[in-house]
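One chain of protein is taken out of this complex; the other chains stay put.
Just so it is clear, A, B and C label the chains in written order, and each chain counts residues from 1 on its own.
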Amino acid sequence: MDKNKTFNLSKTGLTRRTALKGLAAGAGLAMAPGFVRYSQAQSSAPIKIGFQSHRTGIGAAYGRWYEKTTAAAVKAINAAGGINGRQVEVIIEDDGTDPGRGAEVVGKFATQHKTDIVFGTLFSHVVIGSAPAAGENKMPYFVVSEGHHVASTKLNRYVFQPGITDVKSQIQSMAPWIAANAGKKVTQIFPDFAFGYDHRDYLPPALKAQGAEVIAQIAIPPTESSFTKYFPQIPAETEVIYHVMVGPAVLTFVKELGEFYGSNRPQLFGFMDSLEAVDINSPGLEFLDGSHFWEGSPRYAQADDSAAQKAYRAAVGIDDNGAAVGDPKDVSTASHMFGCWETLYVVKKAMEDAGYKGPEDRAKLVEATEALTAFAEGPEHPQGPKTFNGKIHQCFGIQNISKVEGGKLKVVHKTKIEDGLYEAEGDYTKQAL
Amino acid sequence: MSEASPAKAYALHLGIIALLFVLSFVLPEYYHGLLARIMVLAVFAMGYNMLFGYVGLLSLGHAMFFGAGLYGAGLAIIQLGWGVPAAFIAGIACGAVLSLIIGLLALRTTGVAFMIVTMMFAQVFYLLILYFANWTGGDQGQVVPQPARVLDFGATALDLTNPTVRYMTALALFSFVLLVTLAIVRSRYGRVLVGIRENEERTKMLGYDTFSNKLMAVVVSGTICAASGAAYALLFGYVGSSFASVQYSILPLLWVLLGGAATTIGPLIGTVFMYYVIDVTSGYTSAYLLIVGIALILLVLFFPKGILGTIRQRWLGWLP
Amino acid sequence: MTPLLTTKDLSRNFGGLRAVDTVDFTLMPGEIRAVIGPNGAGKTTFVSLVSGRIQPSSGAIVFDGADITSQPAYIRVRQGIAYTFQITSVFANLSAYDNVALPVQRTLSDGRSKGAVRAGVMSALERTGLADRANMPAGQLSYGHQRLLEVAMGLALKPRLLILDEPTQGLADSEIDNFIALVRDIAKGATVLLIEHNMPVVMQLADRITVFNAGKILAEGTPEAIRENAAVQEAYLGTAP
Partner (left out) sequence: MHFGPHLLLAALEGLVTSAVLALTALGLSLVFGVMRVVNVAHGEFFMLGAVLAWAISTAISGHPALGFLAALVIAPLIVGAIALVAERLVLRRLNYNPEATIVATIGMLYIIQQLALSFYGPEARPVEPPFSYRILLPWFGYSGYKLSIIAASALLLTATWLVLTRTKVGLIMRATQYDSETAQAFGIAVGRVYGGVFALGAMLAAIAAVLIVPISQAHYLMGQDPLLLSFIVVIIGGLGSLRGTVVAAVLIGLSDGIISMFFSPTLAKIIATLLVAMVLVFRPQGLFGTASR
């Protein structure tokens, strides 16, 4: 897949289309064998989904798994007859995990590839940087980012996040369990940038509502590669360390925490974002044994996994340990990538509701998406049931709390959707289309 | 620089502006949008070239000037609710003030120390954006709302999010800065700057206050870069810290070196070239940075003075 | 008549070395003054102090009645002290025209018209015989022409005091004759301070000669007087008469 910009799994597996970049997308299409007949008949032409992928830059570890999950979902959708009877084709452009390039890529999808939608962005700054381009091009933009940006209603009417719960909701739904099971005095350690600020801002009120409190907040600059010097700021009476670190330095963080505390440590509660794509059995992570993590979708296969979850894992190609089948060292980003799968099924549903025919129906697609209210657990939504708030373009689902036990993550608690609901901050549907 | 052929030079520059104008009507949609962006960033490169090409001062911190314009204009709209013209001026003013302060400090150093000092000031600027995240939006950045990006003239309104308006606005800014650059370069002041680049000690002994002249150049350069940043915020609707990161300090250097330092049109050519290489190669392989890297090395091996610099050296000596 | 330039107790140390040692020096307007002395006598350091390229360790410099000791070099140039470099220091990558245009454009008071610059530049180039090479890059001129270009740049500053640091070094004999005529011509409008090793040139040009040795002024007088001065002969010419 690496060398190919497009893939159409239902037809010939990976369709090689390297000779693209005709001035018009139509010309490019005509050059590729196997696509000629589509240009005659609009009704059977594939639905084109522009996938804004982090192939290079800081997000590259996520981008690869997002691509894998997307490929699996598209394969499944196409095998079942596609969307509105049309096959789905995914066109990938790398955004370099850069907001400037991200906006250019959205423009490229809109004006050169002429895709029907743009999809798949993870990193928040790329989402926010690309959102204006999506709005101006009137291009429905389905992100899988978990940031609170969409639900904040600061973006625009064309941006949706229907496949993964936003971080504000995630944090809020963790509070009851932490207060009841881990401890009442919580010290937070988080990166000193926007992703960390969500945790900084949303956890204290949520804990307070549960009778617990945040006694210290330690923000760590994003450029930091060593953390020990911050640990003395952790108050001695801390019962729970709530940690959420991202980026390549996170292993160091855990190891140094281990060296600092040894076996005599407070409870640990972390967000899986820290260890996505990282083997939980890496040297130095023994320290995490017995600690708890938020997980979006469980990395390890659980005893009570639904049939849908099992089918999803098989389709994406991850084994019981959440690593690539055949390569146990290639650990997936299970907590987030399910969002790609589910988002594509939301797109499918909305397109079918809207009777979507082509780019001229994009406004109808937006309205049809906004009209959605709930997604039932099942093959299309293997992570669990969700509700969808069309006014803020955001879905809300259940969250998992898992314990590290014997080198695996075992789900010990599932939150309720209601735990994560909050007051809407605005209403996109009042904006013009 | 010589007195010869001013007409030729002006004709060439007006021709390029005319070409860009015509391109607006013939380019396919995608390249039309891309070129608007390139023109705005070429202004950034031209501002950089002012200092690097003509005065010989290699700064690794120009992202802060671009960022000053970007945030000056963007935050004026987002936080203060100002209109587009006021925001644009605010962005430029931020760049002018910042470049004056930075110039006063950094010009006490020369050579590599100047590189490092400018880089460090830019790093401070970048960290300040993160530190005041409540205001700036930090690393995630913020969207400049689409309804605010309209130039209201009472009777008519120019919507900066409209592709044609955006292209023409970018072209207007680009043309203005191009002609200003040309005028500066051909002026007596431009000759003094080149004198400083070639031999500062000698220029001083001809009675020039080289510090003031360099300071002036830093301010002009920083202000042009800020104009580019302000235009970027207004035309493309996003302000974010990545535009103030060290990468955006290296990019204009790269564009200028590719196109040809100390040529007026080189920055545009370098920017177009770099964008084109990335756009084309990223279509073939995700390892496009590899190709970009190889292209850079080949270019510097075989076109050591940049594309236009080499052309000037070999064929067209009159190019400004 | 007030002197154009005086220095009082002027000294400059480099580390432990006293390159210029409590020099009292006076230069009258309209003079052609030659400064001679063995290598390392402090001649170039002395004129560098006068032009402001380096700062004195102690002492004072007065130019046209005003104390300029603490003024930066470019201000002194603007007041009329022009310095041509001992080691040729033209802008090698710029044309001869641009080399001269830089000083010309600064001295123009009327300002804006391009014609004024062009006229000023061509006049300076013509006086030095370089007019037909105006568009050549200075670095491609012959060495002798580069020396002349230096002088042209100095001339273009319209100086009241022109300091020439070893201007004939490396020139051919034929060029030297032209050069002597040029300096005489310049001296009609400016005072000339000349560091020179070539004794025939000095003897032909100088109104008075100042002899430096070991950072101090050893002797001063007319060419004839210096020629007769035994101390000079011993220190500088190295032989007793």
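Simple rule for what comes next: contacts are C-beta pairs under 8 Å (C-beta built on N, C-alpha and C of every residue); 3 or more make two chains touch, one makes a residue touch a chain.
Computed from a prediction, not measured in an experiment: that's the story for all the values here.
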Chains on display which the left-out chain touches in the complete complex: A, B
Which residue of B:44, B:121, B:167 or B:275 touches the chain not shown here: B:121
Omitted-chain contact residue, chosen from A:215, A:278 or A:301: A:278
Residue of A:81, A:248 or A:328 touching the missing chain in the full complex: A:248
Hidden partner chain, touching residue among A:103, A:159, A:220 or A:401: A:220
Selected from B:17, B:86 or B:287 as touching the chain missing from the view: B:287
Touching residues (missing chain, whole complex) on subunit B: 58, 105-106, 108-113, 115-117, 119-121, 123-124, 127-128, 130-131, 246, 250, 253-254, 257-258, 261, 287-290, 292-297, 299-301, 304
Hidden partner interface residues of subunit A, rising order: 56-58, 60-61, 63-64, 192, 219-221, 223-226, 228-233, 236, 247-252, 255-256, 259-262, 277-278, 282-284, 331
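Just so we're on the same page, only the chains that are shown with their structure count from here on.
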Graph class of chain-chain contacts, one of line, ring, star, complete, other: line
Two chains joined by the most C-beta pairs in contact, as defined above: A-B
Core chain by centroid distance, with centroids computed from Cα atoms only: B
Distance-maximising chain from subunit C - centres being C-alpha averages: A
Geometric centre distance via CA averages, subunit B-subunit A, whole Å: 36
Whole-Å gap between the CA centroids of subunit B and subunit C: 43
Computed distance of Cα centres, subunit C from subunit A, in Å: 75
Complex contacts: residues of subunit A adjacent to subunit B: 2-3, 5, 18, 20-21, 23-24, 55-56, 93-94, 98-100, 103-104, 107-108, 111-112, 124-125, 128-129, 131-133, 135-136, 147, 149, 154-156, 192-195, 197, 221-222
Subunit B to subunit C touching residues, read off their complex: 1-4, 188, 191-192, 194-195, 198-199, 201-210
Subunit B residues touching subunit A - in the complex, by the definition given at the top: 28-34, 37, 127, 130, 133, 137-144, 146, 161, 236-238, 240-243, 279-280, 282-286, 288-289
